[in-house]
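Handing you this structure, nothing more for now.
Of the protein chains in this complex, one is absent; all others appear in place.
The letters A, B, C, D and E name the chains in turn, as written, and every chain counts its residues from 1.
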Amino acid sequence: MNQEQTLEIIPLETLLDRVRGMRAKGYRLVQIGATRLPEQVEMTYSFDLKNSLANLRFHVPAAEARIPSISSIYACSFLYENELHDLFNIQVEGMSVDFKGNFYKTAVKYPFGSTKAPAAQPATAASTPLPAGTAPVAGTPT
Amino acid sequence: LGYMREYHESAHPEVADRRPAFFALLFIFMGAMFGLIFSNNLVWLFLFWEITTVCSFLLIGYTRTQEARQNALKALVMNLAGGFAFALAIVWFHYKSGSIELQTLIHTSDKAVVLLPAALLCFAGITKSAQLPFSSWLLGAMVAPTPVSALLHSSTMVKAGVYLVLRLAPVVTGTTVGLLVGIVGGITFVIASLAAITSSDAKRVLAWSTIGNLGLIVLCGGIGTAAAVWAGILLIVFHAVAKCLLFLCVGAVEHKLHSRDIEDMSGLVMNMPRLGVMMLIGMAGMFLAPFGMLISKWAVLKAVVDASPLLSVFVVFGSSATLFFWVKWMGKLLQVTSPPQRVHKELVLGETIALYGLALATFLTCLFFPLISSRFIVPFVVGVYGHGASLGDGNLLIMTIMMGFILLFPLAFLNYGRGVKVVDAYLGGANLQGGLRFTGSANQVQDVALQNYYLHSVLDEGWLSRWGVLCCAVLLATMILQACL
Amino acid sequence: MSIWLRIIVYLVAGPIVGGLLAGWDRRISARMQSRLGPPVFQPFYDVLKLWQKENIVVRRSQNYYILFFLLLVIFTGALFFAGLDLLLVIFALTLAAIFFVLGAFKASSPYSFIGAQRELIQMMAYEPMILLTAIGMYMTTKSFNIQDIASHPTLLVLVLPGIFLGFLYTLEIKFRKSPFDLSCSHHAHQELVQGITTEFSGRTLAMIEIAHWYETVFLLGWVYLFFASVPALGVAVSLMAFLLIILVDNVFARLKWQTALRSAWAVAAVFGFGNILVLSLLRTTPSTSQPAVNVAPLAINAVAPATSAVEPVQKN
Amino acid sequence: MSSFSKSPWIIHYDASSCNGCDIETLACLTPLFDVERLGVVNTGNPKHADIFLVTGAVNEQSNPVIRNIYEQMPEPKVVVAVGACASTGGIFKDCYNVSGGVDSVIPVDVYVPGCAARPEAIIDGVVQALAALEKKQKARS
Amino acid sequence: MAYFEMCRLALKWALTKPPTSRYPFQPRKVIPGSRGQLVFTKDNCVYCTVCAKKCPTGALLVNRAEKKWAIDRLRCISCGYCVDLCPKDSLALSTSHGNAATSRTQEFH
Partner (left out) sequence: MARTVIPFGPQHPVLPEPIHLDLVVEDERVLEARPSIGFIHRGLEKLVEKKDYIEFTYIAERICGICSFIHGQTYCQAIEAIMNIAVPPRALYLRTVWGELSRIHSHLLWLGLMADAVGFESLFMHSWRVREQVLDIIEATTGGRVIFGSCKIGGVRRDIDAAGISDMLRKLETIEQEIRRITKVFINDSSIKSRLCGVGVLSREEAYDLGCVGPTLRGSGVAQDMRQLGYAAFADLQVEPITRTEGDSYSRCAVRCDELLQSIDLIRKAMSKIPAGEIEIKVTGNPSGEVTMRTEQPRGEVVYCVKANGTRNLQRFRVRTPTFANLPAVLKVLQGCELADVPVLVLTIDPCISCTER
């Protein structure tokens, strides 16, 4: 398999310049992703040129995160950015199309952005060994 | 010429408001019209003709705005061109035959003598009735107060033109001049009907529709057979009544809503029920089956097919276009997109009398159509041609049955709203409770708005009128030339 | 009275034949789509079911328009089968269609509104051709009276081939079949949900269905008129026309309204007007082959006191 | 009356399914299964429909839509939950945005199992729905 | 002629027998190996609860003490994970697709 990829950690301040540079080199925006870490959100911008993937990464604090929008450089980024706002509670400044938090209507506001960080060892029904006897049935059938 | 009386009666009741000067002008206008109709002497006719021209100039320019003046001037120039042709015709005819009697003109059998004056008179008639090369003055005249528009359109001024053309019909029938006049009328009918589709200004739509219907009358005049003339006169009568009603309605609506945009009339039957219903009657009168206009169109179609079937193509295409803009307007009145807001004091007394009278007249002219036809019109046609025309009696019976259907329609409302459950309109499942609203993009509440089609992607008013003007101008030039040679 | 008999037969048999035709239509379409398809009586089941459903409306008065649509369609058909004036039939049909459109306007829902606008465009598209058909028939038979047209000895289609083709084209629009199912279609409409019928449900929708059945029979009757001098052929061709329409329905995508309008007018101008042009050219040259019909047409009756002579044709 | 069981008109809405049941529902209309032979017509319009086929678990945003569509259907009407998600929330029941099966919003008359529900299972569901429809009609009259 | 391809297709099929199955009236065409309903064989089950623990939708309920094995058919997604895991081969996927139900019930074994 030939899934070439590079990963570069950059400071947030240089994001716009770097993205501009990517655009100038003819890269295509593949995705903007975020991962919720205990205290931070890890942002990854992926670009593609002729099937090789270049990732730019930076971290922002989980609370009160603010990043600039790159929708002036890559117009299609507004979807990713609105999604980031609605799921991670990241304020994206200057989006070309701003849904103002109405991109997804979720039962839980900012599902990935709650102040309680996901536990390092999440205990879920599926993986936790249960006392012998009964197995769990989530939500008893009526 | 008894029919003209009847037709004037219907035009009278609307002149019940506004100021003395205005009233005086209108009065002169009316007087001139009477004169026009009853005079047989060409010179007198010419005099009255020019009086109406001047009156209309003054009436259009009544509001004294820049636009009004411009349009008034335009009307004056165009009508004077027609007047000039009129004068020329009189001179020429006098020179040739020594007579200035209209009757002589009509009954002179020597086609060579009468053809040119007839052609010139037709030309005058065409300018006056705002046929295509000259249609812009009538559209411009829409700046005038509504009763003026009503007067100009439905009852007098423009009718003077077609009246003249119809009077001349026996002369031109079967000649190339007649054919060309007919084609000009036909093209005008089609173009005007299409142009009316593209407009959302109520008065402009009415203006185009008037031009179109006059075109139809001119077409009849051009064909000039007994049946055609009979049909043309029917058209004049029914058109006068229904159009007058519509103009006054639009005027009243404009007075209340401060807009004459058709889009703003949405839900009028709910907001201003009486006016809305009057307007619907007027429109039904303009094109729906059992009403007068349709009877006359039917007659026109038959007459045209009998005389020269090829010309029927204009009638056929034109009337289908007519259908489109009337129905969408009717639909707009019926449609309710926002909660109804009743407008209080819809009409003042004078208006009420005028509107009710006219609405009643729309029905009555239709119901008593055979009577009108046999009492007033047929004698005239017989007088000219020696025989008359009519629709089959059986058909009239059926028309009456259809009329019965229409009259029964309000009865259906006796059962209004019983046994039904009212739910919101289908909005793709995104509707909000009550009213025509839905959850739109970004969870914003959106109101549904509905705008009629104007077919701008296939029809363009400017393009249509340019080509129409060009075609008709060429045809008219050919006509005059043809008559000269 | 044979007229009354015909009307009664039409009133009773119309919906039965129309419903069966609709059933066959669905079945044949299904077979063309490599499906088994519903039973032939399916339209009757549908209507019966709709009749029992709850009546829901958006605007309380919307259903009355449909009631009158149905009544007028029946009336139109009755006029047609009674053998009365063809133009009158067209006008009555138009009136019926207008009631349908106004009903949809009244419902004031976006999809029925757009459906209504499109229906209007379609009416505007087919009206010229339908009128030209009537005119063509009149020119050949010298009468607008359907009775006279039907009993005319010429096989009309031979004289009016262009008009016949044009009429078939219009039929495609009139039946609201692909490629002209602009305003509504039998199945879910991909643009307009159910188009003009979106807001009509239950009994009212059943009325629309029944009206369509009547309309089908009446329009096929008109096709028959082209072949009226050979009745068996007429019936056969009407059914063939129906089959053709089903086939066309299944081999065309939906066209846009611009295309529909332009093409319908072009067809009316080329086939319809062309045919009339040829006819009138033929008529001006004296021909002995044309049977001289002297049946006094109901259309233009002379009522002049002096003479009752008929003057239907040009004086020159 | 038997006319109800011979002419069930359906409307289909995807509450938030993975698409599997949707395309299987559509597949029911296509030649191999052709539910039109049972008189089924996919109307796409709640006002004409008798049977409401819902696929997928209910999420926050589709919740009001389902309710709206259900309310716009004329009586008698039945709801068929197609597939595991629509019946119970299925594999997505633990997702933060999924509130459970369709019965958490509107009354469901028939549940169709499967992931994705086979067309045959959906046909079974429709047939069962017809019985429910008849019953409701009887209750009305 | 390519233009009339669709006409040909339509007419050809109009005259051919359609491939439509008559499903509710005739049994369904069963393809061997198709994943359908879960079938439980009580005989060798030891009620180890592995299936219940691993079921992605929680459709299974096993009570070791009472030796009860239950399934919510409406939850089951026929993924076959439990079949793979079952140490005693007492679970299998049949080809039948299961019945539509008018209420949500559990099936006990």
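Going forward, contacts are C-beta pairs under 8 Å (C-beta built on N, C-alpha and C of every residue); 3 or more make two chains touch, one makes a residue touch a chain.
Quick caveat, the model's predicted, so the values are computed rather than measured.
Undergrad: According to the contact rule at the top, which chains on display are touched by the left-out chain?
TA: Spelled out, the missing chain touches these shown chains: A, B, C, D, E.
Undergrad: Which of C:110, C:128, C:162 or C:272 sits in contact with the chain that's absent?
TA: With C:110, C:128, C:162 or C:272 as choices, the missing chain is touched by C:110.
Undergrad: Among B:277, B:442 or B:471, which one touches the chain that has been omitted from the display?
TA: Looking across B:277, B:442 or B:471, the contact with the absent chain belongs to B:442.
Undergrad: Please pick, from D:5, D:59, D:87 or D:137, the residue that touches the omitted chain in the full complex.
TA: Selected residue, touching the omitted chain: D:59.
Undergrad: So which of D:35, D:51, D:78 or D:91 would be touching the chain we can't see?
TA: With D:35, D:51, D:78 or D:91 as choices, the missing chain is touched by D:91.
Undergrad: What is the set of chain E residues that contact the non-displayed chain in the whole complex?
TA: 2-3, 5-6, 9-10, 13, 19, 31-35, 54, 56, 77-81, 84, 93
Undergrad: For chain D, which positions touch the chain that isn't shown here?
TA: Contacting residues on chain D, toward the hidden partner: 11-14, 16-24, 26-27, 30-32, 42-46, 56-57, 59-62, 65, 69, 91-92, 94-98, 115-116, 118.
Undergrad: Contact with the hidden chain only, please: which chain C residues?
TA: On the chain C side, contact with the omitted chain comes from 29, 32-35, 110-111, 113-114, 178-179, 181, 185, 187-191, 193, 250-257, 259.
Basically, only the chains that are shown with their structure count from here on.
Undergrad: Quickly list, by label, the chains bordering both chain B and chain C.
TA: Of all the chains present, those in contact with both chain B and chain C are D.
Undergrad: Measuring from the mean C-alpha position of chain C to the mean C-alpha position of chain E, what distance in angstrom results?
TA: One centre to the other, that is 52 Å.
Undergrad: What parts of chain A, by residue number, touch at least two of the other chains?
TA: 105, 138-139, 141
Undergrad: Counting only residues that touch at least two other chains, what does the list for chain B look like?
TA: 421, 423-424, 426 - these are the residues of chain B that touch more than one other chain.
Undergrad: What residues on chain D touch chain C, complex-wise?
TA: Touching chain C from chain D are residues 1, 3-4, 6-7, 9, 30-31, 34, 36-39, 41-45, 47-48, 50, 72, 74-76, 137, 140-141.
Undergrad: Write out the stretch or stretches of chain D touching chain A in their complex.
TA: For chain D paired with chain A, touching residues are 59-61, 88-89, 93-94, 96-97, 99-100.
Undergrad: Can you list the chain A residues touching chain D in their complex?
TA: 104-108, 111, 138-139, 141
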